[in-house]
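Heads up: the structure comes next, in structure tokens.
A single protein chain has been omitted; all remaining protein chains appear in their positions.
And then chain A:
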Amino acid sequence: MAALPRRIIKETQRLMQEPVPGISAVPDDSNARYFHVIVTGPEDSPFEGGLFKLELFLPEDYPMSAPKVRFITKIYHPNIDRLGRICLDILKDKWSPALQIRTVLLSIQALLSAPNPDDPLANDVAELWKVNESEAIRNAKEWTRKYAMDN
């Protein structure tokens, strides 16, 4: 395997030294491009109190290509599907090499605070979010309690 680019080393160092509040990202022991991520559910959101596990992988051509990020913990959210895939513009066509792991994770945390049912990935969830927001929020809280609060 090719040597780890300076950019990845620098980002990893900074993530360790000045971690982002509410977010932890730790590189895997055997693969420095694979990160174990934990995002805490933002305050005043239905995900509050939950700890959400994600995986983040930096592809070969990172930072020219976006990192691959996925929720491992089940989550009830209109922009995250059953497989944990995330619908977020900066992970797709709006990716810029100037963005970082840190900014991506912050954007994901912000997505938890502000779901966007008009650009859905999980259609059934988005639909309920639009027609009956209070019920959708109840479901989200229920899922957070069930899946994101154990250990």
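Here is the rule we use: a contact is a pair of C-beta atoms (placed from the backbone, for glycine too) under 8 Å apart; a residue touches a chain by one contact, two chains touch by 3 or more; residues count from 1.
To be clear about the criterion, contacts and distances are computed from a predicted model.
Within the choices "MIF4G like-domain-containing protein", "RBR-type E3 ubiquitin transferase", "Glutamyl-tRNA(Gln) amidotransferase subunit A, mitochondrial" or "DNA replication complex GINS protein PSF1", the name that UniProt assigns to the complex's undisplayed chain is "RBR-type E3 ubiquitin transferase".
For the options A:63, A:78 or A:115, the residue in contact with the chain missing from this view is A:63. Residues of chain A in touch with the missing chain: 5-7, 10-11, 61, 63-65, 94, 96-99, 103.
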